[in-house]
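Note that this complex is displayed minus one protein chain, with the remaining chains in position.
Letters A, B and C mark the chains in the order given here, with residues in each chain numbered from 1 onward.
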């Protein structure tokens, strides 16, 4: 490029008085090598990377975002990263170096993830999950700080506790024997369905958390996990488990959030937990959902309350 | 336009020896007024419109496709059409008039559609469905012929017949009373889930069919239809109905195809029926599916076989 | 239903100390009749409807959400609504009546929308847009208040101002004649692409705004609107217009927000405007985006600044 070319990005904008909160790239897909205990896994990840823009500057140097991401993950040179969120945090920090005019940076990633699962520890299959990660940089008082967020989503199963009771009533009218006390706790028919539940933890600058443990917490809060391989006996066992733990979406969110203080005792009080769940109702064409966000401090108080 | 501009489309292509089977537009969205018995409904439809291209011609005049569609449906001038497939057929015919170099035309449409439904005829809600339509034109022996295809898709529910029997066995071990003959036909727990089933009928030039009747046929072949509004008693009834009619995806396709000769006695033998069903399994993260295509002649032979 | 059936929703939850911010239904699709000046249009809309849930209650009566929506829009009884946002606001208010235990309600809708457009007022075609609407109810001090939000999204086109200048440089090296002053303002090649821009206005309780005017504001901020029908001369005109108004995503957001005080002089200072734009870059496989949210007060100050 000759020096004579105008640097259009650095020019003053026409509507120059307006800063912009976010300018960046989205949907940049990259393979990312992640070091897991005892193995390196490759995640197909999607990234969005942005910074803010001060009022006096026409454009953000967007090619720096893609270049920085390539510097960070493109093989063959790339070292495995320790986690998706540490990668996002590192990029968020470096973004503020490469965009000296920016005060804030935001790096988000999502990636499919696989873990082995089995009913009763027998035939394991790889089950798919979703990982979410975020790094948010801030420039201030001469230094850059970066907050990290980690999320995970698991598809499992819910069985409806309400329909189970109304079905019991309906069946009892037809089968009086169901009123026998020996059948009092018999799980009866209900509607059950796919449930997608997401847990996102806003960790701050220092806290760390293991995504596998978050996925385990989510699966424990659903009526049952689901499995790629279910031989006939396993299938019945999963169905029975789910009907023995029928759950509203409300229950899934409360049970998940309620379990966090015990599962993550080391996380500080100011970590924010966001739980969201969606049940793809088998009896409706639409979904039902529940969501709540709160701090670990609040969760600990509720657990003791 | 000055006459001096090159008509690039009509030029000879560089790789001129190659005809192309399909050149067109896709994803053109339009509101379409359709005359239904006693009312006019507006469908938000998506169209793809294409013709073939002979070897000697560089480009197809694609603006004619969008223009023809606008002539056909853009209000305020538009008259309601009698059906989505008659609209596709009319456009497919006119395509061959406006593209004199083409031998074949293909017009496809899909649109969301709503019908009122109720459990027990009580509280009706509008349920959503999908309509599919196609018109395929052919130029030959001095005239244009157009074949029509009509399709519909409905989301309902399936309950698994296999898991029901293995669960019965599992429960019996724990609740011996379930072995009592009075409970022999008790519907027991199983996995149930959303099921999407599609029926597409290739009608030929003359046959006609009512989409509402196709949707009714699909819903009758699922374990149960599903409903937007289910007060508590209704919900139990839907769950019970579904567990009284447990179905594999195989059953859904066979029952749907098997019902067609009785439901559509007037359709000629050479009409082709395509049935496809997908169950979004509650116990797996993946779907199971079944599909079959055959003629009404074959279906009638099977029904009598 | 016999009275003996447990009202499972009203029971105390196991993790009873946790309130939930949001419990509801999502993805409920309905046709909605909307009264527009001189005509009634039918929108295929998708709704999510939720309320909060107090700590002592196990479940939200979700069937009331679907029932309320059906009461509001299901034909044949339904009157056309005045706007999607007034419908959302009315449902948000009624939600708090039907869920007496709830303090907050949230109703969101999105729908495809069509408006006639033409280059130079000649051949009009219906172009597709997206409408967004929201009603948020709050119960407090003995009364219910509802804030409304209106949004619109339009797909148009951006041409890159930076690539145009670097291409000019590159071409000048090869075609010295381009340096002639008579060609100083010649628009030269650049990359151009689809751009999706969304404007969302948080109106509060009383302010009103016309979606068509929001769509006009968006299209004016892009390099050019796009059209379904472009005869050959029109196509060149659209391309030329876009290259005469090259825009970064930063420009689109700034120009859109900067235009609002003049376009909507009647809106109060506390209305919040959110602008988001995404360019599906022709030279990359990923998108670039920009976003900013601010108040009309701020925008008016910036305009005078």
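In the analysis below, a contact is a pair of C-beta atoms (placed from the backbone, for glycine too) under 8 Å apart; a residue touches a chain by one contact, two chains touch by 3 or more.
Bear in mind the structure is a predicted one, so any value in this text is a computation, not a measurement.
Engineer: Quick one: say which of C:194, C:263 or C:300 touches the chain that got left out.
Structural biologist: Touches the omitted chain: C:194.
Engineer: Touching the left-out chain: which of C:7, C:169 or C:298?
Structural biologist: The single option touching the absent chain is C:169.
Engineer: In the complete assembly, which of C:62, C:152 or C:230 touches the absent chain?
Structural biologist: C:230
Engineer: Please identify, in ascending order, the residues of chain A that touch the omitted chain?
Structural biologist: Its contact residues with the unshown chain are 1, 5, 28-31, 39, 41-42, 44, 63, 66-67, 69-70, 74-76, 112, 114, 116, 123-126, 128, 228-233, 235.
Engineer: Counting contacts across the full complex, list the positions on chain C that touch the omitted chain.
Structural biologist: Here the touching residues of chain C are 127-128, 155, 157, 162-163, 166-167, 169-171, 175, 177-178, 180, 182-183, 186-194, 224, 226-228, 230, 232-233, 235-240, 242-243, 280-286.
Engineer: Could I get the residues of chain B that touch the absent chain, sorted low to high?
Structural biologist: Residues of chain B in contact with the hidden chain: 1-2, 4-6, 8-9, 13-15, 17-29, 48, 50, 53, 58-60, 62, 66, 161-162, 165-166, 169, 248-251, 253-255, 257-258, 278, 284-294, 302-303, 305.
Methods note: only the chains that are shown with their structure count from here on.
Engineer: Looking at CA centres, what chain is most distant from chain A?
Structural biologist: B
Engineer: Roughly how far apart in rotation are chain B and chain C when fitted on CA atoms, stated in degrees to the nearest 5?
Structural biologist: 180
Engineer: Chain B and chain A are one sequence twice: same or different residues at the contact, by the over-half rule?
Structural biologist: Shared-number fraction above one half, so same.
Engineer: In angstrom, rounded to a whole number, how far apart do the mean CA points of chain A and chain C lie?
Structural biologist: For chain A versus chain C, the centre distance works out to 26 Å.
Engineer: Chain B to chain C: how many Å between their CA centres?
Structural biologist: Computed from C-alpha means, the inter-chain centre distance equals 31 Å.
Engineer: Hey, what residues on chain A touch two or more of the other chains?
Structural biologist: Counting only residues that touch two or more other chains, chain A contributes 162, 166, 169, 284-286.
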